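The complex is shown incomplete by one protein chain, all other protein chains being positioned as in the whole.
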Amino acid sequence: MSVTTLLFVLLSAMAVGSAVMMLLSKNAVKSILWLIVVFFAISGHYILLNAQFLAIVNIIVYAGAIMVLFLFVVMLMNLNSEAEPVKNYRLHIIGIVSGGSLLLIVLAALLQNNRAQLVQMKIGDQGLIQNLGKVLFTNYVLPFEIASVLFLSAMVGAVVLSKRS
Amino acid sequence: MGSYITFPELLIWLPLLAGISCFFMKKGEAAKTMAILASCIVLAVSVGSFFYTDAAQYASYNTVNYYWLKHIGSSFFLGLDETGRLLTFLTALSFPIIFISTQKNNYKNPGAFYGLMLLTMAGLMGVFVAIDALVFYFFWELALIPVYFLCSRWGGEQRIQTTFKFFVYTFAGSLLMLVGIMYVYMHTPQRMFGDGSVSDHSFALQSFMGALLQPGEQQWLFWLFFIAFAIKMPVFPFHTWQPGTYDQAPTAVTMVLSGVMVKMGLFGVIRWLIPILPAATSMFANLVIILCIIGIIYASCIAMVQDNLKKLVAYSSIAHIGLMCASLFALNELSVQGAVIQLFSHGINIIGMWIVIDLLERQTGVKHISQLGGVAQKAPVLTIFLVIIALANIALPLTNAFVGEFLMFSGLFKANAWYAVAAGLSIILAAVYTLRMIQKVFYGETNAVTACVKDISFAEKASLGVIVVFIFLLGVMPQHIIEFTKEAVTALIALKK
Amino acid sequence: MNAIIFSAIWGIVMMFSGAFIESKKTPRYLAIAGIAGLFLLNFLELYSGTVLFAIDTHDMIRTNSFNLSFLAVVFGSTLLYFLLSGKDVERVGEHVGEYFALIFFVLCGVALSATFNTLLFLFIGIEIISIPLYILTGSDKRNLKSNEAALKYFLMGAFSTGIMLMGIAFIYGGNSNASFFINNIQLGEGTMPVMIAVGLVLLMVALSFKVSAAPFHFWTPDVYDGSPTVFTSFMSTIVKVAAFFAFLRLFDNAFGKVQAQWQVLIMVLTIATLLVGNITAIFQQSVKRMMAYSSIAQAGFMMLALFSLNDWGREGLVLYSAAYCVATIGFFSILIKMNDYTIDGFNGLARQQPLLAFTATVFLLSLTGIPLTAGFMGKFYLLMSAVQNGGNTLLVVVAVIFAAISAYYYFRVIQAMYFKEANTVAVNPEEISGGFKFLLALSAAIILLLGIYPEFLLGWLYR
Amino acid sequence: MSNILEFVWLIPVLPLIGFLINGLGRNNLSKGLSGIIGSGVVLASFIISVLVFVQVKSGGSLDNSYFDFINISSLQLGFEFKVDVLSSLFLLIITGVGFLIHVYSTAYMHDEPAKDFAKYFSYLNLFVFSMLLLVMGGNFVIMFIGWEGVGLCSYLLIGYWYKKEENTDAANKAFVMNRIGDLGFLLAVFWIIAKIGSVNYDVVFSAASLAKFSATDITGITLLLFVGATGKSAQIPLYTWLPDAMAGPTPVSALIHAATMVTAGIYMIARSNALFSLSEFTMTVITIIGLATALLAASIAIRQNDIKKVLAYSTVSQLGFMFLALGTGNYVAAVFHVLTHAFFKALMFLGSGSVIHAMGGEQDIRNMGGLHKHMKITSVTFLIGCLAISGIPGLSGFFSKDEILAGAFGVHGYGKVIYAIALFTALLTAFYMFRLYFITFTGKFRGTHEQEHHLHESPAAMTIPLVILAVLSIVGGYIGVPEALGGNHALAQYLSPVLKSAAHHLEHSTEYILMALSTILVVAAILFAWMKFKNYQGEGEATGFGRLLQNKWYVDEIYTAVVTKPLAALSGLLDRVVEKKGIDGFVNGVGRAVNYGSRQLRLVQNGQVGVYVLLMVIGMLVLFFIQLFA
Partner (left out) sequence: MDIKAYLVLSLTLFTIGIIGVLVRRNAILVFMCIELMLNAVNLLMVAFSKMHAVSPVMKASATYASDAQIFVFFIMVVAAAEVSVGLAIIVMLYRNTHSVDINFLNRLKN
């Protein structure tokens, strides 16, 4: 079993495990921290796939910005104390069962064909910053510009929603 | 005229415009006069149209064809054929009679009332002259909507629920028919328009008759169409909206419903169902006839125990319509000829009945047989008219209904003796409930309720007089109307497969 | 193309107007001017192909007379919406300019999702539509219902976004052409690759959510009910038809060739939607909520266009959108004026405000699909498309039966207006200006015009 | 006027005109005037009828279609009249007797207010018109038009005093029962149309078209026609309306329910004898029904105390005799009896009318008695009538009835039995008629004092018709003297073009024996009645058989129990259960179901985001399953 595989398995285990932990942990802050771990694992996967740019962006944007924002909000509301009263377990069971069966159905369908399609690991330059940058500012300049509308509306939204009157 | 404006257009636009203008009339009298005037003019037009019957010579007077939705092959295609002409005449004749005979009823917001009435008239006219399936469907609904408003605005206590039931019932039926129309349309051949443009399919009646349909398709299409028509007529067991509606609707509207609107269903059978789906028709004819006959006896029986005058007439109407429908499907010359005559006669007679009932209800405020009595002493003239009309209703010889029913029964007999026997029972039952009604309402001693009854005024005399004249005219010399509708009948039975 | 850029620009303009202009009226006039301009520019592009902003889109955007005329319909209805309900936008809160800005951003998204040629733009378009809507839903900050609606909408919306992205991922993975272009998807011979199939289902789910087709409709009643009525009107009309157009565009261009393999799914969704929408609407007491369900029911009808990807369907969808938008916007503009949103609130409106009652009746008749109204023509075309597709006439019969049922709840309002006696004042007369009445009459006229002569609109589809 | 037949259409038209004048001008006409108009038109048409009769006697006949009634390729049907020996004879009876009764009515109805008086005469004229239409019609449809017309008139006249409910009840009963018959008639007509597409007598009875009929057709048609006859001519099972019909004014009973309308059935069968003769079965049925009716009615008549009811039942019984004659193929005898019966039964009805008139509306014979000394003419004429109907030799009844009996006797096989029963019935007839006579006119008066004080002979307008009819009842028989009595049966010869007289001729010796036998027995019966009732004091409450007869064998009650009640119950059931609960219930049920569904379905929308998402996921599952595995 090659190093790559080993790494893959480790990272996967880490990602799934901490995702489950996020789900299980009562405390909101803990869940956030677990989620950050998941993101790191995923970044690890990106590196494994030689998608360096995304790996970095993932750390910066997700683990850095977004999660901190979450953490900030949670702290602000100090929900760290367990706020969830008695749960409806029946609903949970149903939820888990249906979610699981969804996974099974899709996987069952996908894994039928046994023709191996390999994924290029560790090499390949598509994920390098200069390539992506070139593509982004040539082919994808229009989407890039239009994405700004998204941020504008987000900005306006922030104003509309949180400006005290 | 001719190339400028044609009879069908006149028949539709005149009442339509008059109706719309009525809405803007503040003064009730003005609206009423407008309505009466307009309907009389329409009557004149319709009478005039009888002088231009020759299809070949006066085509430009009787048919009109505007390009409308060209790329889907629909055009504003109207035409007057024998049956259509007869029924437009019935419509044109009924409305003045209705307006004049009910002019004493005063409605709140009369402008709207008469406006809607005239719109209904326009819709009915449209149904009877449309030769394009889509146009037909348009007018079919158009005749329904104003009636809905008329009934639920000016009707009796439970008007809203009753009318709504009526509306949804009919609306559902007509939507099914719409599906049928679409399906047939998809199987129609290409259509070339006058200006050379072509559409792959067409809504014109001719194309519909030329549609290529498998027997299997015809079978379920038949029911899509038939149910719509059956609800409109109504035929047992689709009739339950009818007694309530007749009871609750304002009498003027009830006259329209029972006199003219039920003919839409029968006309639909004549103009669309049989021509488009001859194979299925002959396949299901017996089934339909049996259904109708059950309805005839069933309705007559129920009519015998009705205490409510209006419901009594309603059920008797169901019986009569059932007979007409049955004989249409018997599809031999006798029966169809009879049905066509009866289309007209029944309209006239039942409107007469309603006029009398309306007079009674207006004066006494009751419509229950058990509460009335001895009217004959107070209003002999009214009684005479009623008796004549009632006897016409039970098809006494020398009245118009006799001719129709005689032909229909003999036609049914020709189709199958037992049909005639079973349906014939209605002759007896009809006598039973009609005479019972006459006896309980008009004979006997007067009571507190009927003491105040006055005899009828000139206006009602006039309108009833017209009706009675028609009753005897058609009763003694039916040959004219027969001559007039012969070709239509032969054309129809020629379709029989 | 014009539309995308201009709406974005004008959104920014509105944004600044909100920031720097004190008067509450001015933004509205600006907005009306903007939408008029938007309509004109788009019409210009449709009419003469004039494009103001020549940008190389690398084929990510494709415009043709079909989607341009659809956009014309959308912008036209928006114009009508601004004219009829602009005042009421001012009532929602103090950020008038911002509200209009957000609406323009939404229009930008609409333009994108009507013209996209790559899944990226589908995604971005949908998001640009959704995010401002989350905000508009919550714009009535003091109102808990509004907050709740906003959060529900946001959470479920985000969830559906996740689904959609997963779908896109699978499409990309299954597409041996390694491309996001919807017209460049390798569907393979015979049955399509499993990955494509999975992606297709996921995309269908996500878009069904956007068009609120059962069983993905649950957000609709709550959100429409909770958000400020004036925005409900916008959401339930323009946004919804846009989403539908995107739905149709995607499945028509990307998966049209293998329709046989997914038609049954659409049929299931259609029937479910018709059922839920119509049946649930019947029992509603609040007209606003009833309209929410009715919008679901209408969606059920529009699904027919997807069921049968043929010209009848495409034309029908445009026609239906026009009919549905005008009627619903008109009706909402009246509903907003009502003092009481329950059905009894409409009692005796005919006596107090004949014109309002009459136009409302026209709108409702159109929604029911009575002949001579645009609504009928729309239904007619869509039903016709299903019949021609021939797949399943039973579906058509089901559809018409539900159409008959729909009369049940629309006519309850008509009955209230005309046949019930009023005990209170339904509408404060001072709120009804002459111009408002005129515009209502105008929209009623439009509905009748389209109902009698649909070529008027359809003519533009095939230039 | 060379050929009176040209103007034959005047015969029905004149009464029609009278009807219109009286009907429309009823508010303005004085009694005298409307009386004159009413009777005048009938007199006029009587005169024409006489001329026509003469013409026809000298071999003329008319078969004329005036205009197309219905003319389509599968049915040509003109408005056509046929005047031949048969119809011309009936024309005489109708117009003649009709005229007398009109005259009589002018006096009888004199207490009516003017407008009702006019109404009455308009109805009478209308009746005469319809009756003439019936007999002159050249095809079955025209006959049917008259057929229903007379039914209508009898309805109107029975219910003439419409304020009393039992009158209108009787009227309805009469009309409905007639309708039942009419349905049979109609069906027969349809059958004929279906077979040969025409209803014209000459066409139908032509050998060519008779050949077209199968045996079943013939039997079916004739039976159906006979059903029609039973309705109109009050035979079992449809006879019960006639006694009730006595609710109408007495002259009406005389004209419609004795002389003319009720004989329409006989006319119709006689007219279509060509058909009937072909069906052995039908003939047997007719015989049996006729005989049974005659016996039943006679038995009931014995115990009736209402003077008109007795006459009514005797009418039914006599009609039974006529049908017996028809059934035995003895058409001439039937027509002959129609003629004589018209005379003496009209006579007796008018007589009873004069009695009732004198008694101030009293009809119960138990309150009469000894009227002879008060009203001689009435009494005498009535006596003549009784003698005639009982068949005392020399009077008209004797000849006709004897011919019927003889015909019956001649029937092969069971002829003797029929004869015996018929004879017994004849005896009963004699008995009850004279019971009536003695109770009414002999003995001492049993009524109240003011009645006795009020007693008087009726005015001339009433007595003159009585006298005339009396004379006719005596001499009327001599147009049909059988060969056995050295006569040459003028009537039979006159009718021979249309009617073959009875097939089986008896030995003269046998005839003599039969005549003697019947005469002796009848006289005995009369004497018995004389002893029993000459001074009648009212009899005790009837018991056993007597009560059964008094209650008319409970036939009405049985009909009510078997037909009327169940039908009403059924209708009620249909209305309440099938209609309201069943069909309408279903329709409303659909609506309710939708409402219920709505109420349930909205509960799914429970506001919980978690649940919403869950449902979405499940939906997704379903879609996946369909797409990937189904």
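Order of writing sets the chain letters: A, B, C and D. Residues in each chain are counted from 1.
In the analysis below, contacts are C-beta pairs under 8 Å (C-beta built on N, C-alpha and C of every residue); 3 or more make two chains touch, one makes a residue touch a chain.
Quantities reported herein were computed from a predicted structural model and do not represent experimental measurements.
Asker: Can you list the shown chains that the absent chain is in touch with?
Answerer: Taking every chain of the complex into account, the missing one touches A, C, D.
Asker: For the chain not shown, which residue from C:F116, C:F154 or C:F436 touches it across the whole complex?
Answerer: For the chain that is not drawn, the touching residue is C:F154.
Asker: Which of C:G93, C:G138, C:G330 or C:G348 sits in contact with the chain that's absent?
Answerer: Hidden-chain contact among the options goes to C:G138.
Asker: Taking the full complex into account, what residues of subunit C touch the chain not shown?
Answerer: Contacting residues on subunit C, toward the hidden partner: 120, 123-124, 127, 131, 134-135, 138, 141-142, 144-145, 147-152, 154-155, 158-159, 161-162, 165-166, 168-170, 172-173, 176-181, 184, 221-222, 225-226.
Asker: For subunit A, which positions touch the chain that isn't shown here?
Answerer: Per the touch rule, subunit A residues meeting the hidden chain are 4-5, 8, 12, 15-16, 19-20, 22-23, 28, 31-32, 35, 38-39, 42, 45-46, 49-51, 53-54, 57-58, 61-62, 65-66, 69-70, 73-74, 76-77, 79, 83-84, 87, 91-92, 95-96, 98-100, 102-103, 106-107, 110-111, 116-121, 124, 126-127, 131-132, 135-136, 139-140, 143, 147, 150-151, 153-154, 157-158, 161-162.
Asker: By the contact criterion defined above, which parts of subunit D meet the unshown chain? Give residue numbers in ascending order.
Answerer: Missing-chain contacts on subunit D: residues 602-603, 605-610, 613-614, 617.
Criterion: only the chains that are shown with their structure count from here on.
Asker: Looking only at C-beta pairs in contact, point me to the busier pair out of C-D and B-D.
Answerer: Answer to which pair has more contacts is B-D.
Asker: Between subunit B and subunit D, what's the gap in Å when you average each chain's C-alpha atoms?
Answerer: 38
Asker: Indicate the whole-number Å distance between the mean C-alpha point of subunit B and the mean C-alpha point of subunit C.
Answerer: 43
Asker: Measuring from the mean C-alpha position of subunit A to the mean C-alpha position of subunit C, what distance in angstrom results?
Answerer: It comes to 32 Å between the two C-alpha centres.
Asker: Touching at least two other chains at once: which residues of subunit A meet that condition?
Answerer: In subunit A, residues 106, 109 touch at least two other chains, as defined above.
Asker: Provide the list of subunit C residues touching at least two other chains, using ranges where the numbers run on.
Answerer: Residues 194, 197-198, 405, 408 of subunit C each touch two or more of the other chains.
Asker: Given the complex with subunit A, which residues does subunit D contribute to the contact?
Answerer: 610-611, 614, 617-618, 620-621, 624-625, 628-629
Asker: Over in the complex, which subunit D residues touch subunit C? Could you list them?
Answerer: 594-595, 597-599, 601-602, 605, 607, 609, 612-613, 615-616, 618-620, 622-624, 626-628
Asker: Inside the complex, what are the residues of subunit C that reach subunit B?
Answerer: Contact set of subunit C toward subunit B: 365, 370-372, 380, 383-384, 387-388, 390, 393, 396-397, 400-401, 403-405, 407-408, 411, 415, 418-419, 453-455, 458.
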